[in-house]
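Starting off with a structure, shown below.
A single protein chain has been omitted; all remaining protein chains appear in their positions.
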C-alpha cells in the first residue's frame, strides 16, 4: 500500500490539466437535452477527440488513449477540476464501446468505433420497456428475421440521450416463443430507420431527459446484431459490467459537490442569515462521505488493476453515491433558504448556482441503472449469501 | 375540539396526585425481575389496590375504579410524575383482566379477577414459542383432553414476568391435527403444576427479564379454559386488542424521558464538557416527538370515547414510540460520553441515572409485541390497502 | 378535553374534499400552471360560494365566523388536492389580520375589505420578515406588508412586482417594490409587531395543514400505483421494501396530524404557546410531507420522475410549502431556542415532572 502518485502519473495529470485548461469552453454549454446544447456538446467531444482525450480508457487501436484505470481517475479529477461539460457521448464511451470491442466483428468495430470516438454518432441506450423496468428480463419488443433484416416492433423507454441520438442499442426478443432472458438479441438500431418514432420524455422540471422509442415494423439489417442471436442477455450483462468495472462513477463529481457545499455553508454563515444548526454536522458528514467514496474507488481500481473482477459490490457503490448525492443537494438547498426554490433565471436566483437542477437530477439516482431496492437484493443475496426464496 | 380539562378531570387528577404523593415509596424498588424486587412490587401493587388505584380502568364491579380512558391518561401522568414503580402486574391489568371480563364464566371472574386486582396472583404471558415468534399462528404446544384435564406438552418462551409469576395464560393446540390459527384454545395455567419447569432468560445486560416455560405432561383442569375450545385465536386477538385499545403506551413515559433528556442536555452544556453539536437539534426533535405521541394518544382516546374502535392504527403507535424511545436514549448516552457505558454501581456512574438500562430496555421495543416489520406489513396492507400477495 | 372535530366540521371537510376532487383535478392545476397568473378568478368565485375566503370573516361582515379549527380541515383538503389558489394568503392569513386590525381601531378599513374578501371580490397578500418574497402579490388587491415593527396596507395600484418563478408552478412568488408612508401604515410599534407575529404563526399553521394533506395524498397515490404496477409477475406493492417505505411515511403523517390540530386549537384560543405549537406542527407535517415525496417517488420509479405523471404536482407542493413561512429547519431552531434555552413550552396537557 502506497497512496502516492508515481512521477508518471503526475506527468499524466499535468498533461491532462494543460490540455483541458487550454481547451475547455469558457462558458457553460447549454444542456445537452436541448437541440443546440446537444450540438454544442458534440462539438466539445469532437474537440476532445482531436486532442486525444475523448476516449481516454479505450485502447489505442480503437482511437483511445490506452489509459489504465488510475489514469482514468486522474483524468476525471482534472476534467471536474476545470468544470468541463458533461459527456453527451457517455453511452458510447463506457457502455457500447467496450461491448463492441469484446463482441463486435472486425467490420462492426471499424464501422462503429471511430464514429463513436469522434462523436459523429451519438448513442442512446434502450434497456427499459414500459413493462421491463426493475424486471429487465421481461422484454417484449420483438425483432423477427425477415430476409436480411430484423423487423422490429414494440417500445423502449427511458432511453437516455434518446431525443437527439443517432443510434440506439438494446435487447430485442428474436424468439417470440421465448421468455425471460432467453431468446433475446442485442441489436444496434439507427434511429432514422423508417417505422421508428422518438418521443422525448420530460423530467419533473420540464426538461427533456429521456425518450420513448416506438418501433412499427422497423427494418434493421441482420448485420446490426452484436454477438450471437439469442445471446443478448449475456452481451447486455457484459455491457452493464463494463459500466461497473470501467467507468466507476467519478469520485471527483462528488468531491466537487462536497467542496461546493462546504463553500456555500461558509458563505451563508458569513452572510449572517439563518443557518440550520444541524447543518454543520450534516455538511461535514457529506464531505467525509465524498472522501469515503473516493477512497473506495481508488481501492477498487487498485484491485482491478491487480487483475481482480468487479462483481456484486458494484451494488454497494450505486446505493452509496446515489444517496449521498441527494443528501448533499438537500443540505445545499436548505442553506439557500427561500432562494433555493427559485428556478434558474429568476432575478433572485443570481449566484444560487445549479443546486436545484442538481437536486432534481440527484433524485433520479436511486431509481436508474437498477433501483436501489434491486441493488439491496443483490447485496443480500450475492454478497451476504442470504436465501433468494 | 376543546383541549382543556373539565373541572371533574382536574379533581380526578388532584385526587390521584394526593394519594400517590402520600403513598409512593420514597426509595426506588429493586427490579421486579429479582425475587426481592418482585415481592416489593407486589406489595406496592397491593397498596395501590387498597387505595383503589390498582385497577383504575377496570369497572367497579371487578374491583376497579371505573375510570374512563381520559382519566386513565391523567392517572398515568400523575403516576409518572411522582416516579412510581413499574407495574409488575401489567399482564393482568391490561391483557388478561379485560379478556376474562369478556370471555370468562361467572366462576372464572370470581376466581381470578379479585386476586389479580390485589396482586396476590401475578400473571405471565405465554404468547411466543421457539417457532412461533413473528409467526404467532405456528403454535406447537399441545393441550390434549384426558378426563377432566388438559395434558399440556411443549414450550413457551419470552414469557414476561415468567420467572416469578404464579400463573401463565396462552394458547395451546387442543386439536393436534389442526394448523395455523385453527384448533387453538386459550388456557390459564398455574405455574406450580407438576410437569412445568420455568427457566429464566437473561437480557443482554445479564438481568432476568423473561422465562422459558417447559410443559411435560402438565395436567390443568378443563375449567381453566377461557372461551370456547378451538376459539383460542379469537380470544387472544381480543386480548391483544385490549392492549392496544385500553392501555395505550402511556405518553407520560415518553414525555418524562424527553424532559429528563432536555435537563441532561442543559446540565452537560453547563458543565462545559464536550457536547455533540448535532444534539441540540436531536434533543429538540425528541422532545417534539414525545409531544406528538401524547397528542396522538389524546386524539385516539377522544375517538375511542366517542365510540370508535382502534384497529390497525395501533401498528403506527408501536413503530413510533419504540423508535423514539431508542433515539432518546441514544441521545442521552451520547451526552454522558465516557460515563455512559458504566454499569450502574460503578463509582464513576454517580448521577448517571438509569440511561444505560433504559437504552437496553428500549432496544427491545422494536422487537416485542410484534416486530416493527410485522407492524409495517399491517400498516401497508390494512391501512394503505396494498396487496398481500 | 375533546379532541374530536364536531359533526359540522367533518361535514365541512367532506364538502370541501368533494368539491376539490371534482374541480381541482391535477389536469386543472396543470392548466393553471400554463396561465400567466397561475390563478383563476372563476375558480375563486366557486371557492367563495362554498365560503372558503370568508371562513374566518365574522358573520356580521358577511363571513362564516369560523375559527382555525375549521380552517385547518379546509387547508388539509387544499393540500390533498394541490390547490394553487391563494387560500393561505387571503383566507388563512390575510383575513384574520384584517379582523385584528379592525379590533385595534381600523374598523372601517377592515369592514370594507373583509366584506369584499368574503364575497370573493378581493384577494389579499401578506409579507413577513422571514422571506424576501411575497406570495400572490401579483393578484392581490390589498397587500399587508411589514416595515420594521410597523404594518402597512398597500393597494395594488401602489406597488410594482417582479416575478420570482418557483420550482413549484403553483407557488407564485414576487419581489414587491413599494413605498411605506404614514398613509399606508395601519399598525405601529409593539402592536404592529404583535400583529405580524400572529399573522406569521397563522401562515405557519396553514402550511402545516396543507403539508398534512400533501403527505397523505403522496402516500395514497403511491399505494394505488404500486398496487397496480406489475413487475416480476406481481404487483410491486407486494414487495416488503415497497410496503415498508410507504408504511414509514404513513407513520410520519399520522404523527403530524394531532400536532397540527392542536396548533389550530392554540391559534384559535389565543394560547400563550401558539408560536411553539405552530412550529411543532410545521416541523412534523413538513418533514412528513418531504419524507413522503422521497418514498412515493422511489416506489413509482422512473415514471414518477416524469412531467407527465402527476406525482410531481404534490412533490413540488411539499418542497415549496417547506420553505413558506419559515422552513422546517428554521422552526426546529426556534423550537430549540424555546425548549433548550428558554423555559420551553410546557409538556402537552397535565404532565410535568416533579419539581416543575
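We call the chains A, B and C, going by the order they appear; numbering starts again at 1 in every chain.
By definition in this document, contacts are C-beta pairs under 8 Å (C-beta built on N, C-alpha and C of every residue); 3 or more make two chains touch, one makes a residue touch a chain.
Please read all numbers here as calculations on a predicted model, not as lab measurements.
Under the touch definition stated at the start, the shown chains contacted by the missing one in the entire complex are A, B, C.
Within the set C:244, C:274, C:317 or C:332, the residue that contacts the chain not displayed is C:244. Among A:60, A:110, A:237 or A:383, the one in contact with the hidden chain is A:383. Note that of A:63, A:154, A:251 or A:340, the residue touching the chain absent from this view is A:251. Only one residue in the set B:202, B:223 or B:263 touches the chain that does not appear here, and it is B:202. The chain that is not drawn here is touched, among residues A:30, A:151, A:240 or A:319, by A:319. Taking the complete complex into account, residues 239-241, 244 of subunit C touch the chain not shown.
By the touch criterion stated above, the residues of subunit A touching the omitted chain are 1-6, 9, 13, 70, 73-74, 77-78, 80-83, 251-252, 255-256, 258-260, 262, 265-266, 280-281, 283-285, 287-296, 298-299, 301-303, 306, 313, 316, 319-320, 373, 375-377, 379-381, 383-389.
One chain is missing from the display, and on subunit B it is touched by residues 128, 131, 133-135, 138, 157-158, 201-206, 210, 274, 276-279, 334, 337-343, 345-349, 356, 363-364, 366-368, 371-373, 376.
FYI, only the chains that are shown with their structure count from here on.
When chain centres are set by their Cα atoms, the one at the greatest distance from subunit B is A.
Centroids of subunit B and subunit C (each the mean of its C-alpha atoms) stand 39 Å apart. Within subunit A, contacts with two or more other chains are made by residues 276-278.
Across the assembly, subunit C contributes 242, 332-333, 336 as residues in contact with two or more other chains.
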